[in-house]
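Only one protein chain is missing from this complex, and each of the others stays in its spot.
Lettered A, B and C in written order, each chain numbered from 1.
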Amino acid sequence: MTILLFGITKDIVGSSTLSVPTSSATGRRIPRTVKELKQFLGETYPELNKLSSLAVAVNNSYATDDEAINSYDEIALIPPVSGG
Amino acid sequence: MTILLFGITKDIVGSSTLSVPTSSATGRRIPRTVKELKQFLGETYPELNKLSSLAVAVNNSYATDDEAINSYDEIALIPPVSGG
Amino acid sequence: MEHRYSRQTVLRDFGEAGQAKLTKGKVLVIGLGGLGLPVLQYLNAMGVGTLGLMDQDVVELHNLQRQILYAERDLGKQKLDVVHEKLHEQNSSTILKTHDTFLTKENALDVIQNYDVIVDATDNFPTRYLINDTCVILNKPFVYGALHGFEGHVSVFNYKDGPTYRCIYPNMPSSDEVPNCNENGVLGVIPGIIGTMQALEVVKILTGMGEVLSGKLLLFNGLNQHVGKIAFKSNLTNKNISKLQEFYEPMDCEAILSISAKDFQSIRESGDKITLIDVRTIKEFNDNHLKEALNIPLNELSQKPIDEINKVIYVICQSGQRSKKAAKQLQEAYPSITFYNILGGMNKMMVLCP
Partner (left out) sequence: MEHRYSRQTVLRDFGEAGQAKLTKGKVLVIGLGGLGLPVLQYLNAMGVGTLGLMDQDVVELHNLQRQILYAERDLGKQKLDVVHEKLHEQNSSTILKTHDTFLTKENALDVIQNYDVIVDATDNFPTRYLINDTCVILNKPFVYGALHGFEGHVSVFNYKDGPTYRCIYPNMPSSDEVPNCNENGVLGVIPGIIGTMQALEVVKILTGMGEVLSGKLLLFNGLNQHVGKIAFKSNLTNKNISKLQEFYEPMDCEAILSISAKDFQSIRESGDKITLIDVRTIKEFNDNHLKEALNIPLNELSQKPIDEINKVIYVICQSGQRSKKAAKQLQEAYPSITFYNILGGMNKMMVLCP
């Protein structure tokens, strides 16, 4: 599944998109909820764990931590931004 | 099928969208190409016939007159605009 | 530490390299109205090295609703002068080139060849087609913006192998099919949104950063802030223009020819016979006037017949505003005569021949 990255998450990952494997070929557990996705990404990019106020959108709607995700969902990480 | 209207076409029709029947219940011929669609609309809104330079987009791509259209296509009429 | 451009040079995808490219960039903005002003103000703020300004209108009251560079005290002044002054005050490092003219078939190739990117910020179809054709001939990219009510278009045409304006709109619409020249109105802030998007495209073209909006027409709907993009392709016929058309319709939306006070003074000095109508009040005329001037106050213009033996008639007032109205009114009444409005009026003439 492809994840769109905004704000500081884009800077942390160094790219505006990120691909998450949806088969378990790598042996890692596949994230099934928003919360699991955050944990999954936090393992690779520990700086993401610091973001206490990170909004996640699934198919262009704000999603809570317990929302289920599927491989065909369009996911975006949208941290708060402060500039003005 | 639903047609999005921009610029002067919106002013002519008086609305930003227009619905075209896709079954022949009305007895009128159903438009199967961009050209037929223009003719179809021109019958109801004769002022549209004046637009010699009207762009039509099918599924967000510019379409030529002979392009086929289907009931599930997203269609937009985009006349040139001049203001600056 | 207090680097002027530090807020953008700190950006990884822009950096000092992006800033250096902006400094080298030469951008011509055609039209100093709702679109052209935000384009110029932001490019000037960001540090584009050379900016060309082109327009010949004066600031009018109904401009102020969307043309935020102008103050009330600028009413009646030449847009070119006001914009030049304000941009210089904003960034004294920018090289500002003023073109005191409208774009015409005669000057288009000469002017445009000196720039890297052209911004189409005009308000009429003939100039848009002239810009397109000239840019195709000279192989220059141009950043297009246009408005209608609550809507706006943005695209970059003729960028590298990309499509041109004629690849969407092959032929100029006739004057009775699509409103020209803002006849239909525009919500004040819409040109701000479209103009700033145009400025962003200029930055992307100059720096190579991001994706240029080539082969895509961006459609903005202000009523719901919906942004759509329509993809379109190059049509080779349109990429192979090798010369301008014989004829583009009159460029000035208000269709009045004008002449600078300086050029008019040269004609006076040449000794040719001149017909000059001064449309100020009798009192103003009696206070001072040019010796060859004939006084017909603006409000009496419709009653006084004009001798159609004249081929060219110049029209003057105090600042160039009333004479513009007068010239328009006369041009409609006497199509066989060519009327010229003297820009800046007596105010400018008094400086030239006190």
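Rule of thumb we're sticking to: a residue touches a chain if its C-beta (ideal position, glycine included) is under 8 Å from a C-beta of that chain, and two chains touch if they have at least 3 such contacts.
Treat the numbers as computed from the prediction; the structure is a model and nothing was measured.
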Shown chains touched by the chain that is not drawn here: A, C
Contact partner of the left-out chain, one of C:89, C:272 or C:307: C:89
Option from C:36, C:49 or C:149 whose C-beta touches the chain left out: C:149
Selected residue (touches chain absent from view) among C:187, C:274 or C:298: C:187
Touching residues on chain C - with respect to the absent chain: 2-11, 13-14, 38, 41-47, 60-62, 64-68, 70-73, 86, 89-92, 149-150, 154, 182, 184-190, 192-193, 196-197, 199-201, 203-204, 209-211, 213, 218, 222-225, 227
On chain A, residues whose C-beta touches the chain left out of the figure: 4, 6-8, 11, 16, 50-53, 55, 57, 60-62, 76, 78-84
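Everything below uses one rule, namely that only the chains that are shown with their structure count from here on.
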Whole-Å gap between the CA centroids of chain B and chain C: 33
Distance from chain C to chain A - Cα centre to Cα centre, in angstrom: 47
Averaged-CA centre spacing for the pair chain B and chain A, given as whole angstrom: 40
Shared-contact residues (touching 2 or more other chains) in chain C: none
Junction residues of chain A - those touching two or more other chains: none
